[in-house]
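See below for the structure under consideration.
Only a single protein chain was left out; the remaining protein chains are all shown in position.
First chain written, first letter: the chains are A, B, C, D, E, F and G, and each begins at residue 1.
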Amino acid sequence: MTEAQLKDLLQAYKAGQVDLDTVMGHLKTLKEEDLGFAKVDHHRALRNGFPEVIFGQGKTKEHVAAIASRLAAAGSTVLVTRTTREVYQEVAARLPAAEFNELARTIVVAAGEIRPTGGRVAVLSAGTADLPVAEEAAVTAAVMGNEVERIYDVGVAGIHRLLGRVDLVRRADVVIVVAGMEGALASVVAGLVDRPVIAVPTSIGYGASFGGLAALLTMLNSCAAGIGVVNIDNGFGAAALATAITRLKKV
Amino acid sequence: MTEAQLKDLLQAYKAGQVDLDTVMGHLKTLKEEDLGFAKVDHHRALRNGFPEVIFGQGKTKEHVAAIASRLAAAGSTVLVTRTTREVYQEVAARLPAAEFNELARTIVVAAGEIRPTGGRVAVLSAGTADLPVAEEAAVTAAVMGNEVERIYDVGVAGIHRLLGRVDLVRRADVVIVVAGMEGALASVVAGLVDRPVIAVPTSIGYGASFGGLAALLTMLNSCAAGIGVVNIDNGFGAAALATAITRLKKV
Amino acid sequence: MTEAQLKDLLQAYKAGQVDLDTVMGHLKTLKEEDLGFAKVDHHRALRNGFPEVIFGQGKTKEHVAAIASRLAAAGSTVLVTRTTREVYQEVAARLPAAEFNELARTIVVAAGEIRPTGGRVAVLSAGTADLPVAEEAAVTAAVMGNEVERIYDVGVAGIHRLLGRVDLVRRADVVIVVAGMEGALASVVAGLVDRPVIAVPTSIGYGASFGGLAALLTMLNSCAAGIGVVNIDNGFGAAALATAITRLKKV
Amino acid sequence: MTEAQLKDLLQAYKAGQVDLDTVMGHLKTLKEEDLGFAKVDHHRALRNGFPEVIFGQGKTKEHVAAIASRLAAAGSTVLVTRTTREVYQEVAARLPAAEFNELARTIVVAAGEIRPTGGRVAVLSAGTADLPVAEEAAVTAAVMGNEVERIYDVGVAGIHRLLGRVDLVRRADVVIVVAGMEGALASVVAGLVDRPVIAVPTSIGYGASFGGLAALLTMLNSCAAGIGVVNIDNGFGAAALATAITRLKKV
Amino acid sequence: MTEAQLKDLLQAYKAGQVDLDTVMGHLKTLKEEDLGFAKVDHHRALRNGFPEVIFGQGKTKEHVAAIASRLAAAGSTVLVTRTTREVYQEVAARLPAAEFNELARTIVVAAGEIRPTGGRVAVLSAGTADLPVAEEAAVTAAVMGNEVERIYDVGVAGIHRLLGRVDLVRRADVVIVVAGMEGALASVVAGLVDRPVIAVPTSIGYGASFGGLAALLTMLNSCAAGIGVVNIDNGFGAAALATAITRLKKV
Amino acid sequence: MTEAQLKDLLQAYKAGQVDLDTVMGHLKTLKEEDLGFAKVDHHRALRNGFPEVIFGQGKTKEHVAAIASRLAAAGSTVLVTRTTREVYQEVAARLPAAEFNELARTIVVAAGEIRPTGGRVAVLSAGTADLPVAEEAAVTAAVMGNEVERIYDVGVAGIHRLLGRVDLVRRADVVIVVAGMEGALASVVAGLVDRPVIAVPTSIGYGASFGGLAALLTMLNSCAAGIGVVNIDNGFGAAALATAITRLKKV
Amino acid sequence: MTEAQLKDLLQAYKAGQVDLDTVMGHLKTLKEEDLGFAKVDHHRALRNGFPEVIFGQGKTKEHVAAIASRLAAAGSTVLVTRTTREVYQEVAARLPAAEFNELARTIVVAAGEIRPTGGRVAVLSAGTADLPVAEEAAVTAAVMGNEVERIYDVGVAGIHRLLGRVDLVRRADVVIVVAGMEGALASVVAGLVDRPVIAVPTSIGYGASFGGLAALLTMLNSCAAGIGVVNIDNGFGAAALATAITRLKKV
Partner (left out) sequence: MTEAQLKDLLQAYKAGQVDLDTVMGHLKTLKEEDLGFAKVDHHRALRNGFPEVIFGQGKTKEHVAAIASRLAAAGSTVLVTRTTREVYQEVAARLPAAEFNELARTIVVAAGEIRPTGGRVAVLSAGTADLPVAEEAAVTAAVMGNEVERIYDVGVAGIHRLLGRVDLVRRADVVIVVAGMEGALASVVAGLVDRPVIAVPTSIGYGASFGGLAALLTMLNSCAAGIGVVNIDNGFGAAALATAITRLKKV
């Protein structure tokens, strides 16, 4: 039942064409989405200014380009994650404004305006091999309206590198820590700052890293409080959570 | 080198009793904690108004009571987690203001003032067996200055129970979702709200729940964005992260 | 001992050529398959009208085509699962009636009549990446005589999409739920319907999905009753179980 | 908003006291449970004649007895699973009709009428140590209205014991197979019957059984089609699924 | 110290050129292999008539051909396992007697005589996909002097196929059971025969088979006695163990 | 159909009271156990002289004593494994000949004659903590008719202890190796002897031994050929397999 | 063959009573331990001055006391690990010099002289709950002749505590790092010092620590070089390895 149909029903009821029980009967069988869906949509509308995101992995280049074109035409800024240069070329052929970040494996099409969150997100990475995931987080956080500070290659085996940047880290509202191998960076950072820390284990490593499991367990077991963990290699998810947090500054 | 000794050195330098190189030499060998520790302490002092926390598991009742007394004497509100009634009786003998929450397994001694964060934290639980962890989160969040809304027994097998409270959930700044067994609640909630969601897997379940592993993996693999996961049964950690987030509202 | 030999033995006994003990001795050494196999065959004969199934993975195209030809010649409808377009071309060269479903990775050769079960099977999928497994289930269920309703892309992170189709789901006799990543859809569905739910975890995901383990554990630990789980990515198995269930309607 | 309030609103609208937009506004904010819950309830009402189930594990005897009394007073037959003789005594003090099954660890209070499903459920167990789980399944299936056939101690290491009862197994509409250790019974049974097979791994075993993991994996990897697996030791869940299936016979 | 040097020493001692303590001193410092190695060699010599085995995986074709040539020249029959047609061609270029078994992935060069063990080894496989491992076992057992009976495609999902061959199985001295997926065949066989059963899990399967782990656990947890398990896909190892057993018949 | 009934049928057929088709029809419906079971029984009868075994774990003392009494009354020697002194006292009250081995946790009632296998079984253990499992194997092997040689405390960390007993080990027909912690003893032994080696991992250890998993994996991955592995702590199973092997000497 | 027998043989040979071949034959059959064992013993003798160690877990108090008495009587200092006060009382009744360390769960009987290694071992622990393992390491290192520096409660969540003691850490020859939960301390320490670091994961933690697995994986995957890892909770093993290292200073 659409909103229009619902109005018709109520007007027919008022006009005496249907009785109260009939109206009640119809209302009881209203499917949740009839109203709820609209409510959710409206709710989504409130988020205007945020980009639409396409998870690129497993999609053909034609598929990604088609979706991106449709979203951009509707005035949305578009972010494609886990993508390749080949896909980018397909997208750019249709949307010349598309920009490719090879390290982050992202495409951004700045078609709509991004509402600034007013928040600052620091993205830390332990090693250079963690950079693709860190950049995915950084690009996502930026395109979602955050000011982003990249603080890379500050792994715990050379703790002075991190300590030398503590003030920079402390200036952030939210800190994303990206680390593979033993993943110990998150604990050290959370001990140094009072801000929420989002930990992203990466699959970087070999042998007993078991595809990122070691880093994941390290982060979950941190003796420092204030850490939330996302899935292995999920730079996008970390930035999405960070944005959900920084948006609170304007609530 | 204490602060007093440092002052003496500088005064001796000014008085010409030691030369610049000697002072520089001493400064270079300053151990990090001489100044750094103070800096951290100062930093911690800024957090005044937050309670001190004692992890009760594995500590004797005498030990807990002694630490609690010392902290309360210093004017801090004290929170003891993972504790028992027996420990509470020992604490209450010294600190009559102590209050025990049997379900949450916490003791709170309201010795100091708590600085309100101005934030609202919703704590959702999937089943009644998850309540001890949910209550640990709720008590911690409250004692750390948050307004807390408990929304319990809204597991996904009866999705209408959750849907009927969505507006209540949406009023929160941060949502803590506590769920054992299959842990699916976090995904559903994160799909319904735009706020940061902190997911706490619990060890509730049997068989293939493998002590909470099933719920943990579910939460890490959520297809919904905006979820940060903490360790199994770590209600305290979830509330600490939530507080780190809500404090941002006053930054 | 063949049936003919058995008859000969009995006639020789009747004719007094062998005595009772000899007959008893022979009967005691009858191998199970002499009679049992026939019994099983007879039993299988009762299932006439159902297609023969070839598990395509690991078989050469010549091998699949040869088996398919033989089965089709015998009047059976043939279903090949986990196959490729290349194999299809080999099969189609011999059996022009062969149809290929690229998404489901199936070939169907409608050589015999399919006995309708009279049952309706709904196949739900959480995400678009789960479609190959969902389609394998849907194609299998259809070729086995069920009426199939596809309800795709109703993952729990957008719960309104599922809620908007609940009536459609409830019209089914059996519900197959296909989901990767966190696999939470099965629990929600089982909480909404009274019908048997067959849950198929998929290997879709990355990081801590561990090849479908996360979704598998989620489904096994469901707090909703009425769920049976099959192996990761086993769309065929889910449909076979569904058919074993819908056939009961005519028992 | 209650149903009464909703009626009032509609009558006020008809009386011209409130306008259409106001009514529409109220309807859009209707919380799902206001109507939806009733709908679910109504849906549940359709199931009248089925017992209410209390998961006994982790609940105090007073708690179980209180819930059981309330349900029985409402005319429901009550089933308590994973319970003890001590709890039974508490329940029996209030509900003399309560019956305790020590092996199955269940209490049944026959307070209401059970609607027969018309279905037959065979419960097979591999070893004597699997009996508690098998009995939980059998008692649950019986109290839910099924005719139950117990076929115990037919593990695959003595395959003739199973073969000797094949006809009995084949007479069932649904077959529940309960097996620990290597859990191979489910595959053999599914190869012998055309009916849906529900496999229940048990935690019986030691060493490399890893608490039932071995049996669980065996059942999930079965080369026989038509098997749905439930959680380790989940006899209740198997029977609930079986009942969802046998009920289809009357659909 | 070589055997010649040892003789010299002893002769010098006899000739009075060195005293007893010197001889004792030398003997005490004798490295184990000086004599021990010879002893082991001698021991190995007792095994004359058995082939030398080359584990082909990870070795270049030139490497395999070189080793095979050297062994064949020394009069040994040579067995190469886990090899390819390409390697075979290299070997055959030097040793025309070489025979390749594509399914078993073995090369056999019958350069020496094989001493018969007098034992009969039955090799059973559950499915056709298990054949490469089963054939590796069968070829190895044959080349090591056993009479081999292949009984293939007797998986438990069609138990009558196995039952129809029980007498054939029972005629063997040792039974090798090769099975992937759920690996249940070993338990059933061990329940039917009194002979030693060697179980070989294979990596055949998908999803929750976890590369053969499911079959491995099944076999280790068998409720039937008399089963020894070897590594996943280790057909060679099973045959080597079988041969160690059948050789006992001549002890 | 009993044997008597079968005879009646055949005689009626001979007498012309029933025709051939009727007899054939009856024979086709013969349940497997009617003849098959007898065949199996007969087969078991051939094993006369071997003891009956009661798996004591999880059985009450009354239960064990009752079974033991019945078996002993039938003239069987009885072996109870995984039992306790308390159970022994119950058994001994009825069967004064019962003997308890505290270390092996076994009870033996020598009620019947044991047929010697003529085989020698060596039982090696790595450490003193492995003795209960080693003794379970030794007692079982002895009561099943083998000559048993115990060679204990020969773990690889002191390799000379093993090397000093190599000749003793080599005199055995079958070697059982019992080892926990890293379980390396099996590989070393299999490299020193040509006999079949049965490896029994034990749950002895802590930390990363994961309840015997480490030793189990070690044994399965042995680079030495001729090793069959049984479940963790399964001393009984090792001895049963050893006996299946030594019995071949008389085949 | 004993040394005396060997001498007799050689003298008989010299006397012409046996020929060279006979002597060679005897020498070839010399069992390894005849000479090798002595060699090992001699080797062990070189270690005089080090204590004998009794692994207390799983041994009765009488057993421990008996062994300790025998060793002390032979002039050895004795160390008992993983023991209890109850065992201590039994030991002290016989050996009044025995000292019990409740935290370390060790007994030391200073019966012999300990040879100093001349090395300094620092033992660091992350949290107070790790102290039992850290103390086991410290007591063992001390009793084995090392100078021990305890640096406790320097977990990475408060990195300044560690940094304030870096100079102390750097003065050690070997650093033992004891840490549970996420185990990150080892990486940070190894990045700060050039000395060998021995990492001891502990089973301290809950949830996803999986009994120390998380800390173990962290330490194995360290991005810092120079770390050797021992088993979970193996404080003794760490100290034994440290002593093997510090002894090199006198080589």
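The working rule: a contact is a pair of C-beta atoms (placed from the backbone, for glycine too) under 8 Å apart; a residue touches a chain by one contact, two chains touch by 3 or more.
From a predicted model like this one, the values you see are computed outputs, not experimental measurements.
Thinking of the complex as a whole, which visible chains are touched by the chain that is not shown?
Within the full complex, the chain not displayed touches A, B, E, F, G.
From the list G:10, G:109, G:134 or G:216, which touches the chain that is not on show?
G:216
Tell me which of F:51, F:145 or F:207 is the one touching the absent chain.
F:207
Counting contacts across the full complex, list the positions on chain A that touch the omitted chain.
Contacting residues on chain A, toward the hidden partner: 129, 158, 160-161, 163-164, 166-167, 206-209.
Using the touch rule from the top, list residues of chain B that touch the missing partner.
Residues touching the hidden chain, for chain B, are 3, 6-7, 10-11, 13-14, 16, 20, 23-24, 27-28, 30, 32, 35-36, 38-39, 42.
Need a quick check: the contact residues on chain F for the chain that isn't drawn.
On the chain F side, contact with the omitted chain comes from 126-127, 155-159, 163, 181-184, 187-188, 190-192, 205, 207-210, 213-215, 217-224.
Just so we're on the same page, only the chains that are shown with their structure count from here on.
Determine the centre-to-centre distance between chain C and chain E, using the mean Cα coordinates as centres, and give it in whole Å.
Chain centres of chain C and chain E, defined by C-alpha means, are spaced 39 Å apart.
Would you mind pulling out the distance in Å between where the CA atoms of chain A average out and where those of chain E do?
Inter-chain centre distance comes to 55 Å.
Can you tell me which residues of chain A touch two or more of the remaining chains?
Residue numbers touching two or more other chains: 32, 36, 40, 213, 216, 220-222, 231-232.
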